[in-house]
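Of the protein chains in this complex, all but one are displayed in their positions.
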């Protein structure tokens, strides 16, 4: 499926962000994850639960039922399933039928994020969850802002590609990201680490703009600023990076934008955004600025990729795709994703 | 097509309710029946007519034309067809082309219902129409209320299955059917008669509820109440049944709910509801109650099956279906329908 050269749209042996921790509680929540309807709630003890979201009796959405203790009762005929997925009650008879369990998905709650494993249960190793503390969330030395979840009518790969080619900042976000108009002019390099692939832009000797002035009130002269786009798997992309004093090279601080991407279906995605900084921890104005910027930047990206999704679905004759050197990172990620998917198919 | 294990969604050699008698008149009425656009009207003598609804000249809907005497004239170029379907007039020439007749569908008007035969014309035996007088409509010893027609975005089999498993009353209609909260607890038995298949629930020694008190003002003690679901072919399902004095066993009266179901397309259906009782014939309050209950109960069932239809059409991965003992009746009906459909395909 475009832009991948494989039929299967996503890898399944993978952790994804299912929800913000604050979304889960004693109200039933339904959310499509990789094309599967999933039901989320918390037990009376507060443990997060993810079960298949459709009753196997007559396909009624379990979201329309209710919790009885830790069990969920279908709102159509009352079939009732425990938090482990096993059927506990069937109307008008004593025992539940064999093989009537709901699929239960492994979940891990870390900081403000709840991660779901969508593949084979025996492979659900929590150590495969990206180390978010290293880049902000869950780390007490950082301030993290949680932006509202957006569900977007576009295949998740379009958002990955959007984020990995930050030259779009100059065009899509020219009016919303201070200093963004110049991003396209900064040369691109590619770095591959054990953890990730980074498309790097090191802005050098940039004049102070009003945002950096607010972030670092003591800074006088020009700065170096990283405009990274780091692919940490299909579930997380980090953009932003360190800002340093151009004269001395001393790092002033790091501002990360963390983009958690979860396919909802082959052509829809859930988009969780966190911003994180390790400076100005006690400055609420910076938090307000980050939340405000998200409210303006996110819709611009969403509009761009929904527009492309509509083109792809229109059935219009499309030109043969061309790529440039700036696309090397995104093209390598396409190959990584294809490799990950193909490995599951064999 | 789910829930049937055959490709063809419905039997065609079958009578279905096409319309309430009061719907047909000198205004043209278009209605899809089993995926076919059908045009209905009455001749000047009042006879009901059903013809193919699309002009064979250039596919304009005949509903957009007009009646000239007993004939219908297309609103696009004026091709005109008699009540027998034969083409009577073609613009700018004297004779109509050979083989230009519209299909005419056999119709039978009985009481407040107009029945249509959708299969081979030579098999259209009116004696195959269910005996409605035996259960209320057309019988002078009963009072019958006609509820508004609803066209529902769901395959007709979902409504059949809904009605054959009345344990849903406890969940879907808990607040709208007096005494419904206990239905799920009543044991189920299955009865197969020559005419039909009945999923029976005999509620025994039920305390008087306000509705039964109004229906039988002289009744003092507990009652027995039948919660039947009787499949009388894919076109009619009867629910409800007799109410009797628990002490003596004497039948007080019978309250039937008659559900006439007609496929509009593979995923849409027309839903005609009548309520019928053979007691309190001169009590208009009971008629008002029945009409009022229909206005609240029908939307609850429609919402449930439209929700399931949406799940089925969503492309979401569904769990393997499980069934319980209460489903024996519905499963036998699936087999009956499959057998009826397969018999037509050979």
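Here the chain labels run A and B in written order, and each chain numbers its own residues starting at 1.
Just so it is clear, a contact is a pair of C-beta atoms (placed from the backbone, for glycine too) under 8 Å apart; a residue touches a chain by one contact, two chains touch by 3 or more.
Not measured: the values here are computed from a predicted model.
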For the chain that's not shown, point to the residue among A:145, A:161, A:200 or A:228 touching it. A:161
Of B:26, B:77 or B:335, the residue that touches the missing chain is B:77
Pick from B:45, B:92, B:122 or B:320: which residue touches the chain that isn't shown? B:92
Can you list where chain A touches the absent chain? 161, 165, 167-168, 170-172, 184-188, 304, 307-308, 311-312, 314-326
Residues of chain B touching the missing chain are 32, 35-37, 52, 54-61, 64, 74-79, 87, 90-93, 97, 99-100, 102-103, 265
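Quick note on the criterion: only the chains that are shown with their structure count from here on.
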Quick check for you: after a Cα superposition of chain A on chain B, what is the rotation angle, between 0 and 180°, in steps of 5? 120
